[in-house]
Every structure is written in structure tokens, then in C-alpha cells.
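The following block contains the structure, expressed as C-alpha cells.
One protein chain omitted, others in place.
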Amino acid sequence: MIVYLNGKAYEASPGETVLQVALRNHLYIPHLCFHEKTGKAAKCRACVVEVEGMPGLKTSCNQPVTEGMKVTTNSKQVLDAQRLVVDLALSSGRHDCLACEQNGNCELQDAAYYLGITKPSFQLYDDNYEIDDSSEFIVVDRSKCISCGRCIVGCNHTVVNEVLNYGNRGYETKIVFDTDLPMGSSTCVQCGECVQLCPVGCIIDKRTIGAGRTWELDKVETVCPYCGVGCKLEVHIDRTQDKIIRITGVEDSPTNNGMLCVKGRYGFDFVNSEERLTSPMIKENGKFREASWEEAIALVASKFTSIKDEFGSDSIVGLASAKVTNEENFAFQKFIRKEVGTNNVDHCARL
Amino acid sequence: MYKQIFGKYTPKKENLIYILHEIQDQHPEHYISAEAIKIVAEYLSISESHIQGVLTFYTMFSTKPRGRNIIRLCESPPCFLKGSEDILRQLRQLLEVKIGETTADGIFTLELCACLGVCGNAPVMMINEDVYGDLTEAKVESIIASYRGGK
Amino acid sequence: MKFYRSHILIGIDDASLAAGVKEIEAILRSELQKNNLSEEINILETGTLGLFGTGVSLMVYPEQTAYVNLQKSDIAEIVEEHFLKGRPVHRLILDNTLVRKYDFNYKRRIVLNNSGVIDPENIDEYLGTGGYEAWEKALTSMQPEAVLQEVKASGLRGRGGAGFPAGLKWSFTAPIKAEQKYVVVNADEGEPGTFKDRLIMEGDPHKLLEGVMLCAYAIGASEGYIYIRGEYKLCISRLEKAIEQARDYGILGKNIFGSGFDLDIFIKIGAGAYVCGEETALIESMEGNRGTPRSKPPFPGVAGAWQMPTVVNNVETLANVPAIITNGAAWFAEHGVEGCTGTKVYTIMGDVRLPGLCEVDMGTTLRTIIQQYAGGMKEGKAFKAALVGGAAGVFLNDQRLDVKMDYNSLKEYAAVLGSGAILVMSHSADMVDMLWSVLRFFRHESCGKCIPCAKGTQLLYKLIDGIRKGKGKESDLDEMIRISNGMLKSSFCALGQSPCMPINSAITNFREDFLARIK
Partner (left out) sequence: MTNDIAGIKKADVILIIGSDTSAAHPVIAARIKQAVREGNSKLIVIDPKRIVMADYAEIYAAHRPGTDVAVMNCMMHEILKNGWEDKEYVESRLEGFEEFKTEIMNDKYSPENIAKISGIKADTLRAIAKLFGQAKTASLFYAMGITQHTTGRDNVWTTANLQMICGNLGVEGGGVNPLRGQSNVQGACDMGGLPNVYPGYQNVTLPAIQEKFEKAWNCKLDNKVGITITEMIDGAYDGSVKAIYVMGENPFLSDPDQTHVIKAFERVDFMVVQDMFITETAEFADVILPAAAYAEKDGHFTNTERRVQRINKIIEPPKGVKNDWEIIQLIANAMGSDWNYQTVRDITQEINALTPSYAGITWERVGRTGLQWPCPNTEHPGTPYLHKEKFARGKGLLSAKAFQEPDELPDEEYPLILTTGRVLQQFHTGTMSRKTQGLNNLAGPMVMISVEDAERLGISNSEVVSISTRRGEITAPAFVTKRISTGVIYIPFHYKESPANRLTNPAIDPIAKIPEYKVCAAKIRKIS
């Protein structure tokens, strides 16, 4: 079907919302609570638009498109309403972009920028705020929370850990863990789904604070090295140091839909570990010494050859790995079968 | 206590508010403890955070221990027009507490509330389940005295 | 039937209970006993007598003598003087001129016709006044569609505030096929100054049940829920009793009157949240959740309680239905005005001589209501303003006293009928204080779901608080209007849209009060 956004015709399919059609066509409408995964909450009200033939303003995130629908996203009435919402959100939090981890990756910042809000019109927030850093990997700064509810939906409906909820009501509404416990004392398993869903700098990774600006990091997709579910990861890297800074889940992956567990998201230190081996080692008199690749390979080849010659192929065994790639396992079993000449290859699938 | 209350309600989430009301009413300190939340969560197979969320949304529930008698003074416009501010001032003096606090002897907790629907008799307050209307300073004094006297 | 010389009606409601009515009733009984009058004088417990600010009161029939503000020590005197000797105790009687003026308007009452007349805890008394005839008529001689058509034809509009036509609402749900449908009664009366639903439930609970039944039949629901705010303890216990009695009489249950129709009604209680008056928030609360509104569509009529089609109606709306079915839509439409048929129950309070309730035809002017049914202004007080429709209502000044009270007429003045609360203020009332109180209320009751309301109500309160403390600027007034208008456009539900009306009307109609604080 065809819908008109600001007078221009766009192709849309039934079931889509106005916001989805707009975003798909790179027409920005401010939105703070909408996320493909957590759904059309229509709570933040920043995405209001005019729809011809409908009274008042409509939230575009939950407004289904209909054939020939005419939508205006940039009239004065619309922009004024959007501006009030975003201004109120800015006014009621401690949104100091300069010092915020999410600077450059903040949906509130994007909305304010689009609407030309340079500073909040009011100061509603209380200077007495506490940062909850009791959790091992996650920091919660409620003074930046805009009550979008994405973390709560994620915790309860996506990862279904059922730890997060709203507490209190009205202006006093805040996110709580269990019975309003510090995050680190709660039943939170630190899967980080809330971090991934937070549109602002309220729930963030503790270990990346100060580690790098989002625009300085490269992002590459890969697969988690832990269990066999095969969650797709996006790894954020600081190229200047070849260092992994943070890991997020890939939202459109059919295996994990952006979800990860505490290991997959935070357990990446081993890659950049100081304990990594960087040189072949040869044991002499019970002690390891560094050796060159040439020396080590030559030693291994000659030992395998001599043992094979003396005791037969079946005296050599190989353990392939459940942690390396298909290609490497293929090469390994080919080596054992072809070069050693035995089927004595196994790995720890059973262990 | 929980056994007796749970006996009345099937373990469905829709009974949560009933169950919380009963637990709170039966607790000598009129509140819902973290322990109670845990027990109810288990009974209804819902999360503790869900209960915490519900509990702190509705004004009739408290997560902190309160006095034996809960005074809830209406602060809505009809009572305000009829002088609820004066009544509040007097209650604070009489009880020597601020809003939301419990008297040192544990007899009263003073709270404000929204319209109780007895506006024809404004200003109004509720002590536990009893409504007191057409409050005057003299009336408040005698009501407080009657509770202090062991009512 | 036994003949009594006199009937004493004792009003039992929250207010009289608070004043010790039960103790006084016991004394009255023993005094009558002592004087061998028990066989001659009948005592009837009933709902509110409609006299407020009058403590414990009695109404003696047939002479219609109202005794008010009774103390325990007064009873012996009344029994001896009035019932033994036939001499009313003048010092305890409500001002006679007022009583005469304070016409209860019984003749035209529809929903409150039994209140203060019958014993609400006795189903037989309700049956004695023709109760449940409509229910029987519907089940035995009408198709559900006919019931719906009758309600539609009556022009009955929702009495909760928005005034949506009830029959139309039902007609969205009636044709839907679903394994379960529900009727939900919105008895979460939280609008400040409103207590009409409480009076209906306390005074005539069976009428509400009958309304639920008729609605359930019309839309094909087999379960009804009454969601009552937790503070209304007396309503809860009276309705529980009424449901029990109806079940015992086979008026509720399986295969009612042999019609094959099943229905049961249950009570759900709230726990203190104004926003639960919003129908989707109410449903959330019923399901055991935080009472925050749901995104619409889908509307409750399609997917409401437990995602099943659900009609949510206000208490007063449903209490009108039995009379419509009994007497017909045409009879009902004789009440009220074009487009707004029937009567409306108002609760009037503030600086009037007789705060209380009245049920009058739609379209009655504000002046008439105040003068005729509330005894006029208190002595020495002159009318300054009326807050009509509760906190979410409008501050009207004396220019608007002749406005007709119905949905359409009020609209012309950008005002609303709302829940029917009328708070009358004299010149001693300051509009800054009043608006402050209203905005404090909204700040307290905002559910926090959407940004404009959660943050906006806080901001508005801060602004009015600044003005009240003498720290405001004139530009703050424009800011308040701008912000509340923005909230009207962008808020999730009616709560965030509400501050707009009191703010605009207070600032426009009483600007001098505000300027006085700013200077």
C-alpha cells in the first residue's frame, strides 16, 4: 500500500506502523521508548504525529498504516508537542552529555538534536542522586533514567529473568531490582539485556566506562566462544590498541535475538590477557623455554615421524577441539588420518 | 497467617491485591515485609519485583513498618477548601511527627491521601477503617485522645 | 403487611458510621422498647439521607421531620417528646424552611429513588419496589439485541465523565464471538469531590447488580466484575451481601429463571490509585498489576480483561439501565434534554448551606442546583467560583451560573460535566491555593507511565508552588498554559490531559488572584 509522509508517497505493508515506515525510509521521528524487540509501548510520547482525519496527535510507534494515510511529522503543532516531551525528559534528568558514556549513542541526545533543543528549559531533578555500582558488570545511574521501560520489558519478556520492574509511581517512578535491592544484591544474573536496551546512559557496562568513545570503536560481528547456542555477538574494538572494549548481542540474529549471558557479554578478557602465549615453548629438563616456530615445528614433526615409525600410527592420538572452527577441526582430523595414518582422533564432546 | 490467607485465594496473579490487603491488615505494623513478598511471590508464581511494583504503586500499601493506627488525612481540593491544612498542622503538633512518620510510641502513623469520597463532610480523615468527617480542631483532639486511651 | 404509625429512617453511610450511628440506633431501639412503642414505630436502616455535614440524622415519616447532628443524650428526649407526646424537638430539627426548599426531587429520581428509603441490605425491600423486574422481563421476554436497542434508543450516556453513549459502547462488544466476555463496573470513584457512586452502592446495591445483569445479557457476558476502590469498605460489604442474596434467590447463577443464561458477579478491590478510574488502568489493576493505562487500540470492548471483550461502565450509568428496560427508552428520554437524556447525580460541597447530593434532570442550570438543591450559599458568603467536574474539571466564575449542566451545553464553555462534582467557593477562597491543591493532586496521582504526564505534573506543581510562595513570574502563567496544553496533546491517557482545564479556566477567569501573588 501507499502512505504519504509529509506529502511524499512511500510503500508500506499492512501491519507496519507509521514509525516503522518512516525509519525504514530514513525519515527520523523522535522516539525514546520504541525498540523493535520491546515493542510499541507508546509511552514516551515523543513520536507524536498528525494523521489526517484523526483528532489530535497520534503516537506513530503504535499507529498502524492504512491505505492512502496522510501523515505529517514536521508541522509546528507536531514539533511543539515533541519538543515539550523531549524538553521534559531532559529537564528531569542529569543529562550531562560531556561526561556520559552514551554520548554519541544516545536516543535522547538524537531527539534533542533533531528538535534543536540546546539546553533543558527547566530543572526538575534532584541533586541528591545515587549511582548503583553494586553489580559486578553493570552500573545504574537512575538520574539519567527516562522511564522508557525497555529494560523492564527486556528483563521480563525477552530474557525472562524477572528481576526489573517499576517501583513507585508518577514523578517518583523508578526502576527497581527485586524488592528495590541494590543491583548487586538482587537476583540479577547480569545478562546485560537491560544495558543493551537502555536508550540513554542510565544502565551501562561498568567495565567500559572511560574505555573509549562509541564513534572511535569498530564493530564486527562474530559468534560467542562459550556454550553451543551460538549467540551472535557484535564486538566493539579499539583499533588503536587492537583491544576488545565491549560486546553486544546482534538483535536480528535468529539464534539469540540480541540476548547474551554474563559470560558472552563480559567474559572476553582472555583474548587480551597478559597470560597469552606468544611464542612456542619447548620443555627442557622439566622447564619450558621459548623457542622459534621453526625449531618447535621441526621437533614436533620429527617426534611424530619417529614414533610413528617405531610404534606404528596407532600409538599416536589427537584431540580435536570443541572451541576452534570447523575448518581447523577439519584440518586436524585430516592431519591425524592422512599424515599420522590413524583414526585415533576425538575431542571432549562427552565431557 | 499466610496459610490462612492463601486458603481463601487461588494462586492467580489477579488475587495479588487482595492477598496484600489481607497480609497488611493482619500485620501488627500494617506493612508488607520483604519476607512476605517472597512468600507471596512463590505462592502466585510471580516475581518479587512484580509485587514490589504493585505494592509501591498503590497508596494503601506500605513497605515500611507503621504504627498501630494509620491516620490518612484527605488533601484533595474539597477538603483543602474546608481547611485540611489546619487539621494537618494540628495533627502534626499533637502527634509530633512529620507526614509519613510514626509516633515514638508506635500508636499512630500520619499519612496524607487523595479523596476518600466523603467530601460532603470535608475535611475528612480515615483512621484505619473508620472515617471521621466535619473535622474541627477540637474534634481532632478528642478523636486522637480516644485512640490514645486505648480504642 | 404490618402497619406502623411511623417509620424512622436511619441513614447508614461512611459519614454517619463515623459519627456513631450504630450506638445511637441501639439506644433508640431500647428507648422505643422502654416506652412500648416498638410495635408502632418501625426503624429502617437505609443508605444516606442526603444530608451532609449533619452527623447522625433521622428522617421521620410520614411527616418528613429531619433530626440532625444527634448525640446519644438526645434520643430519650426525641422518643418521649416526638413519638410519645407528638411534639417534635425543635432544637434538633433541620431548619424547616431549608427542608422545604431542599426538595429531594424524589419524583424524578431514577438511580437514587430507593436510596434513603429502603434497607439496602435486604433484597426483599428492593424486590418490593419493583426491583429485578427489568431483569426478569429481559430474560423471559426480550432478546439480548432488544435490550441493547432499548438502551441505545434511550440515549443514555456514560456517567463516568466522558459521556460516551452506553448503547454504542455495548454494540461494539455484543457481536464479537469469544469464549468469555466481561462486564466490568468502574466503581473506582476517585475524582475529588465525587461520591455519587458510593451513595448508589451504599443505598441501593441491588440496582447496580441489576444494571450489570442487563448489560451482561445484552452483550453476552457470563461474568461481571465490580472494581471498587479499597477505601469504600461499606460499599464492599453491602455489595458482597447483595451478591450473596441474589445468588440465593437464583437471580444470579446458572440458567437464571430457566432462560439458559448464566451469570455471576464478583468484586475486585483497588488499593488507592486515582488513575485506575481510567478503564484500561482499571483492567490492569484487576489483573493484579500496576494500574497503568494500556495502549489503545485494541479497546477493551475488543480485548479488555484477560484480553477478552469487556464493557466497562460507571456505576451510575449501569444503575440507570433497569429503569430504562422497565419503563422504556421513551420514558427515559423524557428526562433531560436533547442529546443528553436522563438525570444526573451531583455531589455539591464547599461553601453552601446544605452540602450533599441531588439527582436532577440533565440540563438543569448550575444556579438552580446550588440554590434549590444545596440551600444556596452559606450565610454571609457570596459566590465566587465553582469547580465543576472534580479536579479534572473547570473553575467557573459567576458569569457561568446559568450554564445548563449537560455534556453538550458545557462543551460550549470549554467545560465538562465530568463526574458531577460541584465544589462551590466563596470569596474567601483563593484560586492560587485551589489550583495548587488541584495540581498537587495530579502530581500525586500521575501513574508515571508517559513522560508528558509524569514530568509535566511535577513541573506544573513546581510552578504553582513557586507562585503560591510569592516566587512566581507572570510569564509562569503562560508557561503553565503552554505546558498543560502540550500535555493535553501528547499524554497517554486522560490524567495527563486533565490539568489543562483547571489551569486554563483558573488563570483565565481569576487572573487577578494570580497576579496578586506574583506582585
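The chains carry the letters A, B and C, assigned in the order they are written, with residues numbered from 1 in each.
As a convention for this text, contacts are C-beta pairs under 8 Å (C-beta built on N, C-alpha and C of every residue); 3 or more make two chains touch, one makes a residue touch a chain.
These numbers were taken from a predicted model, which means no experiment stands behind them.
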{"item": "Partner chains on view for the chain not depicted", "value": "A"}
{"item": "Of A:14, A:116, A:210 or A:228, the residue in touch with the unshown chain", "value": "A:228"}
{"item": "Residue among A:72, A:168, A:214 or A:344 that touches the chain left out of view", "value": "A:344"}
{"item": "Among A:17, A:92 or A:158, residue touching the chain not depicted", "value": "A:158"}
{"item": "For chain A, the residues touching the chain missing from this view", "value": "136-137, 156-161, 189-191, 207, 220-232, 235, 237, 242-244, 250, 252-256, 259-263, 266-271, 273, 275-283, 288, 291, 293, 296-301, 303-305, 307, 311, 313-339, 341-351"}
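The rule is short, and it goes like this: only the chains that are shown with their structure count from here on.
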{"item": "Chain at maximum distance from chain A, centres defined as averaged CA atoms", "value": "C"}
{"item": "CA centroid of chain A to CA centroid of chain C, Å", "value": "52"}
{"item": "Chain centre separation (chain B, chain C; CA means) in Å", "value": "24"}
{"item": "Where chain A and chain B are represented by their mean Cα positions, the distance between them in whole Å", "value": "44"}
{"item": "Touching two or more other chains - residue numbers and ranges from chain A", "value": "166, 168-169"}
{"item": "Residues within chain C bordering two or more other chains", "value": "273, 290, 444-445, 447"}
{"item": "Of all residues in chain A, those that touch chain C in their complex", "value": "32, 40-46, 48, 56-57, 62, 77, 80-82, 84-85, 88-89, 91-92, 122, 124, 146-147, 166, 168-173"}
{"item": "Interface residues, chain B side, partner chain A - complex", "value": "34, 37, 46-53, 56-57, 63"}
{"item": "Complex interface listing, chain B residues touching chain C", "value": "12-18, 20-21, 44, 46, 50, 53-54, 57-61, 75-78, 80-82, 113-122, 126, 129-134"}
